[in-house]
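The complex appears here without one of its protein chains, the remainder shown in place.
Order of writing sets the chain letters: A and B. Residues in each chain are counted from 1.
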Amino acid sequence: MIKQWLGSPLARRVGTTTALAVLLMVMTGPSGSTSQPTAGFVQSFSERSSFFGLFVTQRWLVWAALALIVSALIRVAKWLKSDYAEMVAIPGRLARSAQAPFQTKKPVRFGTYGVLMIVAILLPVFVTDGFWQQSLVEQVAIFVLLALGLNVVVGFAGLLDLGFVAFYAIGAYATAWVTGALPAAAPFGVHLDPFWAIPIAIAIAMASGVLLGIPTLRLRGDYLAIVTLGFGEIVTIFLNNEYGITGGSTGSHQVPHFTFHVGPIKYAWGLGPVPYYYLTLGFVVLFLIIFSRLEHSRVGRSWTAIREDEVAAESIGINPLKYKVMAFAIGAASAGFAGVMTAAQTNFLSPQTFLLSFSINILVLVIFGGMGSIIGVVCGALLVQVVSTWMDHYTPFGFQSQDLYMYLGAILVAMMIFRPAGLIPARRRKREIAMSEAGEGHMDEMLTGDTP
Amino acid sequence: MSDDYIFDVKNVTLRFGGVVSLNDVSLHQNRGEILAVIGPNGAGKTSLFNSLTGVYRPQVGTITFSGEPGHSVSVIGRKPHLLNGAGIARTFQASRMFSALTTYENVKIGAESHKGLGAVGAMLGGPATRRGEKLSDSRTWELLDFVGLRAEANTLSASLSYGARRRLEIARGLATNPKVLLLDEPAAGTNPAEKLELTSLIRKVRDRMGVSILLIEHDMKMVMSLAERLYVLNFGGVIAEGTPEEIRANDAVVVAYLGSSDTGEAAQPSPSETEDTDAQG
Partner (left out) sequence: MASIFGFFVTHFGILRKEFWPLLVGGLSNGFIYAMVAIGYTMVYGVLRLINFAHSEIFMSGGFASFFLMRALIGSSAPGGVASVLLVIGGVLGGGLAGAFMAMVLERVAYRPLRRRHAPALAYLISAIGASYFMFNLAGKEFGRYNTSMAQPFVNHTIFTLFGAPVQMLSMIIALVGTVMLITLDRVVGSTKLGRSVRAVAQDAETASLMGVNIDRTIVIVFVLGGFMGGAAGFLYGLGFGINYTMGFTPALKAFTAAVLGGIGNLRGAAIGGLLLGVVESFSIAFVNGAYLDVVVFGLLIAVLLFRPTGILGERLGRSA
């Protein structure tokens, strides 16, 4: 009897619903400790908290209700004979209507871009709050830039680079170096303005991308991921320990701001975020234009070809290594540039910024928005970064900034399960995934189970 | 070796662990020739193609490719993309299109693959890049017309029919301006009408474009009507060579390959044998 019930679909549904509710309770509960490991769970039943100011109640009620609703909706959808797949596709359909303005005819598309551009330009006028102005640069614009760069590597070339943060660090430290803010003497003893650090840092980051790429990009995808991760770790260890060169774990506090001295115009940027916002925005637009050109050029097509079928690509004369190194170098260059912006704006560098988690954060932006979809990546980055900054600032349910990575991890898994091509999928990527799943094409594919 | 050979294969042996895929194979192809390689399943035909295109690296022997008289390159140890640059193009046994790209893009990618790196040009969209684009565009249309796929230019390659995919693969290979085109079972999975079309297309490629053809095919009717000369492979070794008439009359071939005593009609293996063969290219 009991055994039968345990095997029934109902039991399974009850099980998953309960598991989901418990997980949500634990995730949003207060932080525990080894002496009170169940605090998050237990206090969900006792403690009352506010839900976005709407109502105040015990947490468990809300999550249990939410889990029930989700599972009931699935049930109703099944019952209505519109199958489960349809149900799962609802967020997809919402997303599709969101992406419509970007995928229709040219006038509409350009109109959308124009409106977005105007909004972006006017943003600092409306967002006057100091915290949000600052965040707009540090947490949003820079991250969009980084996501665009990583998208070239992961989205276009299909290379999982987990050491992306290393190039960001290299850009930032290169800036500190040429401006004389590191223990290591600046080259030729000349302390440059951070403006001049832009080309130098980009060049150094790019060169390290090429140097890392040439030997490692021959490796299979999963090995490449680990090797790049190792590279990122090595860079962090180096930054942390070479006190004489990088300032070690204390880093540097003396990176100068940008100054602008051309003829009679003398302008020194302060800590105020607005000029940095516009500069970064300018670069975001520039990257948008050149990357989308790249995507639709021979180079972009070659990346697609290599991603799909390396052997076939080689047979028509495409040198995979060359194009992979190129993607790596472009990604590294954008990260390097983002590094300059960060260093010059905050004046401050510490190895603690440049951890693996940072690479993962950027990866989430790319995956969430849609690998290979430029507009998707921008939207994804905006959404994720604004929400995470908001959570960090207003700390709902006792949110701690380290908790962020728990959510980011969950996003990665959920995206891979429900929407692997991302919020606004790239056309080619979406087709590819569909082909691969239909057993067509030669994209590296994992073992297929004996689906009952 | 003769100056007329486009391919000169000498004593090539290819092993995978204990499996010997090619065993002391020597053969040659004359420039401008339509040459066929036949043999039962697992004879080593695809392995030969892979060795000729740099995908596999035989342990023993030499392979010389000479696209033009007096201009020869050693194949073994050279990367596939470089060999393609030298003038070797191919198709695969199970067609390997870039399924996320359209028919047009598939061909275009071949037409432009040897035009330098051009990343900076591509990003800035300079006049040189635009001129290059124009050239490869017209070349692409030309080839789509040549293989009769103009109407399907904007179709996703994965939704093409078998026959059309084969023609697309031929167009993609031709787009790289090869001296020789290697076709691995181009008729597999196609219907009789498509087979006829393919046969005339292949002949047209040689006659109009002057591209030599090296052909693997199980369909004997097609092979015998196209090939000027044949090699027969069995268990990784060459067991016979000659004109279609000579091969038909060769007892060793009849026994080893056709597996029955009567020639002629039995020369056509059952369709089930030709379909769904290994995709390894």
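We take it that a residue touches a chain if its C-beta (ideal position, glycine included) is under 8 Å from a C-beta of that chain, and two chains touch if they have at least 3 such contacts.
Remember, predicted model here, so these are calculated numbers, not experimental data.
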- Partner chains on view for the chain not depicted: A
- Query: Of A:255, A:349, A:367 or A:384, which sits in contact with the chain we cannot see?
  - Reply: A:367
- Task: Out of A:135, A:175, A:216 or A:280, point to the residue that touches the absent chain in the complete complex.
- Result: A:216
- Message: I'm checking contacts with the chain that's been left out. Which of A:32, A:183 or A:272 qualifies?
- Response: A:32
- Contacting the left-out chain in the complete assembly, out of A:207, A:225 or A:311: A:225
- Note on the structure: Those residues of chain A that touch the unshown chain are 26-27, 31-34, 37-40, 158, 160, 162, 215-216, 218-219, 221-223, 225-227, 229-231, 233-234, 237-238, 240-241, 357, 360, 363, 367, 400, 402-403, 405-406, 408-417, 420, 432-433, 436-439, 443-452
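FYI, only the chains that are shown with their structure count from here on.
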- Message: Centroid from C-alpha atoms only, then distance chain A to chain B, rounded to Å. What do you get?
- Response: 43
- Item | Residues of chain B touching chain A in the complex | 53-55, 79-82, 84-85, 89-90, 92, 96-101, 105, 108-110, 112-115, 117-119, 122-125, 129, 136, 156, 158, 172-173, 175-176, 279, 281
- Hey, which residues of chain A end up touching chain B in the complex? 290-291, 293-294, 297-302, 304-305, 308-309, 311-320, 322, 326, 330, 427-429, 431-432, 435, 440-442
